[in-house]
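After this line comes chain A, so read on.
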Amino acid sequence: MPLSTIFPEFKIIRDKEKCIACQVCVRQCAFEAHIYDPEKDEVYSDDSKCVGCHRCEALCPTDALNIIKYPFDIKDNKNWTPGILNDIYRQAESGAIILTGMGCDKDYPIYWDRILLNASQVTNPSIDPLREPMELRTFIGRKPRYVEVERSQERDTVKVKTQLPPQLRLETPIMFSAMSYGSISFNACQALARAAEEIGTYYNTGEGGLHPDLYKFGANTIVQVASGRFGVHPDYLNAGAAIEIKIGQGAKPGIGGHLPGEKVTEEISRTRMIPTGTDALSPAPHHDIYSIEDLRQLIYALKEATEYKKPVGVKIAAVHNVAAIATGIARAGADFITIDGLRGGTGAAPQVIRDNVGIPIELAIAVVDSRLREEGIREEVSLIAAGGFRKSSDVIKAIALGADAVYIGTAALAAMGCHVCQKCYTGKCNWGIATQDPYLSKRLNPNIAARRLVNLINAWSKELKEMLGGMGINAIESLRGNREHLRGVGLEEWELRLLGIKPAGEGW
Partner candidate 1 sequence: MERFLIIGSGPAAISAIETIRGKGSKVEITLLSEEPYIPYSRPLISYLLAGKIEEERLFYKGRDFYERYGVKAFLEEPAVEVNIREGIVYSTKGRKFTYDKLLIAAGGKPIIPAVEGKELKGVFTFTTLNDAKNIAKYLEVEKAERVLIVGGGLIGLKATEALLEWNLNITLVELADRILSLTLDKKASNILQWRLEKESVKVITSNTVQEIRGQKKVEEVSLRSGEILPCDMLIFAIGVAPSVSFLRESGVEINRGIIVNEKMETNIPNIYAAGDVVEIKNIISGKNQPIAIWPNATEGGKVAGANMLGEDKFYPGTFPMNSVEVCGIPTISMGLTEPEGNDYEVFSKEEGINYRKVILRDNRVVGAVFVGNIERAGIFCGLIKDHLDVSPFKSRLLDDDFGLIYLPREYRKRKIEEAIGL
Partner candidate 2 sequence: MKRIYIHEEYCIGCRLCEIHCIAQHSRSKKLIKAFKEEFPRPLPRLVVEESGYISFALQCRHCEDAPCLSACLTGAMYRDEKTKAVLHDKDKCVGCWMCIMVCPFGVIKRDENNKIVSKCDLCNGEEVPACVANCPNEALEYR
C-alpha cells in the first residue's frame, strides 16, 4: 500500500489507569476507532478513524477517554495550514470532490456577534417577564393591508369583514428547519415533530416526504416540495400545515441533493416514492422552474391542490441578489419566503460550495426586509430566516432586523446530541441522528430528543422574553423590524448601512 500522507484529525487519549476495558467505546464507534484485544483484555484506539463525534467520550463510564485535536504541526504558515494540506492530501489520494456535512465553518464575519441589543433605563420601564405577560406568538402568512369591519347601526356592534389568508400560528418565533427523513433518522424526524407539536411551532419535512407515522403531526408540519419531488402527492401536500417550495439551500446554493442508494431503506423508499436502494437525486434547479413566472405557476398549482387553505412559501439560499429575488417571489404569490444563509447546514455538500457560496443571513434579512418595505409589499409575505442560528440572541436580532421567525437546524440537532463532526454524509452518525442504520438510529430515543428540543426552545423563548422585557416590549411583533433596538459594534459604515442599524453609542 503506498504511503498515505493524510494525517488524523483527532487523537484519542485513553487513560489506562481508568480504562476498565468495558468496551462501551468499542460498541459505540461506528467508525471503528476503538478495538478490543481479548487476549490482553485491553482496548486500544486508531486515531485515523476518529471523526471527533465524542460519542465514546460521552459514554465512557470512567471518563477514561479524551478526544483532542491531532497535534499536527507543520512550519508556521498562514497560507498553507494543516487543514488545507490535509484536503490536498485527501484529494491527491482520491481524485474526488471533498464532501462534508453541516454548515460553513469558515471564519466569515458573524454579524450577530457584532450587534448589540437595547434595554430600558429610567425613561421607559423594563418589563419583568416573570410578572408581566410577554407574548411571542407569531403568524406566518400573507396579511391584508387593513381590516374591514361592519358596524351595526341599531346596536353599537362591530363585526369583522376581512378574512385572513391562511396563517401559521407559532407560539414562539422558532421553527425546525427542513431536514429530510433520509438525511436524518426516523427517530430524529419524530422527535422534531413531537417537539414542534408540544411547543406550538412547526418542523419541516425537507424533501424526504412524510412517513405515514408522522401524518398525525401534520398540524405542526411544513411539507417541502423540492426539485426531486420526492414523496410529493396530494395527501402529502394536504397533510401539512404549510408547503415550502425549496429552490435553494444555504449550504449549497445552486447544487442539488444526493441521497446515496444505501440509505434508501424500504421505509425511505416508501416515503419518498422511489425504489429501494436507488440513489435519490435532487436536481440542482427545478426543471419546471426556469424563471419567476414558472415559480408562480408552481405556487398556484400547490395552492390549487390544497384549496388555498395552506400558506405556500419559497425557500431560497441567501445569494448576492437576494433582495430582488425575494421581492420577485413575494410578487409571485408566495405567502412566506425562507432565506437560508451562508452558514446553513446540510447532510452532504461539496465542501468547496458550502464554504464559498452565498452571503451571511444577517445581511440577507436586512436587505430583504428593507426592500420589501420599500416596495410596499412587506405585509404580503412573511420572512423566515435560517442558517446558523446558535442562540436566542441570534434569534431576537434576526427578528429586530426584520425576520418574522427563524428556522433552526444545527441547533436542534445539537439539542438532540449532535456534536457537529460534519460526518453526516457518511451515514454513520454515532449519535443516531444522520443515519439510517437501525443499530445507530435507535441511539436517538425520540422521547429524550423531543424533551431536549422542547427544553431548548423553552429556554430560548424564556430568554427572548427576558430580552424583550429589557427593551420594554411585551409583544414580539413590536420588535420585528424594529432596528432601533440594535446597534453595531466594530462594523464598517457599509455594513451598518446594509444592516440598517446605527453604530453603538448613537442614541435615537
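Methods note: a contact is a pair of C-beta atoms (placed from the backbone, for glycine too) under 8 Å apart; a residue touches a chain by one contact, two chains touch by 3 or more; residues count from 1.
Inclusion criterion for the candidates: all candidates are chains of the complex that A comes from, given by their letters.
The shown structure was predicted, so the numbers you read here are calculated from the model rather than taken from an experiment.
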item: Options 1 or 2: the chain contacting chain A in this complex; value: 2
item: Partner candidate 2, residues of chain A touching it in the complex; value: 17-18, 20-24, 27-28, 58-59, 61-62, 432, 437-439, 442-443, 445, 447-448
